[in-house]
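Data first, discussion second: the structure below is written as structure tokens.
Removed: one protein chain of the complex. Kept in place: all other protein chains.
Note that the chains take the letters A and B in the order they are written out, and that residue 1 is the start of every chain.
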Amino acid sequence: MSDFVIIGAGPAGISAANESARYGVKVTLIDENNLPGGQLFTQTHKFFGSREHRAGVRGFQIGYDLIEEIKKLNVDVLLNTIVYGISADMEVKYITEGNSAKSIIAGNILISTGALEKPVVFKGWTKPGVMGAGAAQTMMNVHRVLPGRKVLMIGSGNVGLIVAYQLKQAGADVVGIIEAMPGIGGYKVHASKVRRIGIPILTSYTIKEAKGSTQVSSAVIVGVDKNLREIPGTEDEVKCDLICIAAGLKPFDELCWLLNLKFKYIGELGGFVPVHNDNLETSMENIYVAGDVAGVEEASTAMEEGRLAGVTVAQKLGYISDSQAGKLKGKIKNRLKYLRLGSFGRKRAEGKKKLTYK
Amino acid sequence: MRIKNHPILEDLKNRKKVYITVNGRKVEAYEGEPIAAAMYAAGIRVHRITPKYNEPRGIFCNRGRCTDCIMKVDGKPNVRTCTALVKNGMKVESIKGMGDWSE
Partner (left out) sequence: MRNKIKGKISNDSDAGIITLDEFKKIPGYPEDDDFSRGPIAVIECDQDIPCNPCEEICKYGAIKVGKPITNLPVLNTEKCRGCLKCITICPGLCIFVVYRDYTDKTSLIYIPYEFSPLPEKNTCVDVLNRRGEKICKGFIRKVIKLAGCNKTFVIGMEIPKRFYNTARHFKF
């Protein structure tokens, strides 16, 4: 029996664990990886935001800081543990590191399983050497192995731009970033730093084919019109041994589907998102979502949502008073509001509004 | 290729070198890393072959989700090599299609 079972120890899950355990909540934090931190450890760049969001600190350092905080609190951390199901009466079923099937009854559950990369399907996409941008990032930043020497990046959102820059830092040659839309998807400053180090960005281009016998040895790209249809005669073949796909993320919400939670399709947040109220409780009582699984945003919003879920559960279980919870939630929601300002944040804020119900 | 002197990340220290075999070939690896990382460092990117069209497959998601990287490890089939950690003396083999659990 656990007061609060958190599934997914990325920035949202760890923040929820910290923000509830510190008030006395008995927390079990579960992750299928052998290290908590989620995607934070793949991030070598400095984060945006304000001091409270640890702006100017590199992603992986934020990961270490969060883990240090958990160590000081009495959180039960289960790593290399896969949650394969949750029953309607709050039984969380999992497979342990040692391969035995166990379960735990939870008073409250937070699903903070993050997001998955959306694939782009083209001829030859199954060849070795075609992988998600996150896959390449993990290989170089976590395992310190260069995933390829000559790279074509597909997608100019922040992930595509940042991973291209990181590939260059790791010693790869990035032949270019292609983007099907007429303009880039990510921040101009990310594009600027990629352009001035010599990486071309081609908008209104897509990938037609990955060629090679046992693995990728070249890519054929082709221009597209404003309806994203290929323009014949604009094909160009370029040598490369790695093609990274950075075409967006979608919530990784299989457990939510298994629980039969209510969903809504919100394009701005990555696809189907479990509906939740403004305290992150889903259509099922005592089940919460936070972080990218609740709508693809950023690590900073994931941390704040994790904190919000943590406070809500601590309040529900009576570890903090209603007025204390009110103050804490107010501060968190205010910070979330600030993170969702600006031309990038506004779209996400609108997505969240369509999603939440009172 | 293993990355040395990364401009941001410190070199990983104190990792014990071990050896695994991949389809009979001896491959250097470091304790604590997944099999796929050791294979990539050795330039091996083909993990398995598809049953119908004999197509080569390798890592795609690199986080245990897509199962494109499955191989037979120490006799056990369908192991996701992007998350399974190396052990000294480990025997890693390509499989055609899905491995046979009955073996």
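We take it that a residue touches a chain if its C-beta (ideal position, glycine included) is under 8 Å from a C-beta of that chain, and two chains touch if they have at least 3 such contacts.
What you see is a predicted model; the values in this text were computed from it and never measured.
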Item to complete: Using the touch definition up top, pick the residue from A:205, A:288 or A:319 that touches the left-out chain.
Response: A:205
Worksheet entry | Of A:80, A:96 or A:234, the residue in touch with the unshown chain | A:234
Fill in: Touch residues of chain B, complete complex, unshown partner
5-8
Worksheet item: In the full complex, which residues of chain A touch the absent chain?
Response: 45-51, 55-58, 150, 156, 161, 168-169, 175-176, 182-184, 186-205, 218, 221, 223, 234, 236-239, 338-339, 341-345
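In this section, only the chains that are shown with their structure count from here on.
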Item to complete: Go ahead and note the Å separation of the Cα centroids belonging to chain A and chain B.
Response: 24
Worksheet, complete the sentence: So, in the complex, the side of chain B touching chain A is made of residues 1-3, 6-9, 11-12, 33-34, 36-37, 40-41, 45-47, 55-65, 68, 82-83, 85
Item to complete: Please name which positions on chain A make contact with chain B in the complex.
Response: 32-34, 44, 58, 60, 116-117, 126-132, 134-136, 138-141, 143-147, 149, 169-171, 214-215
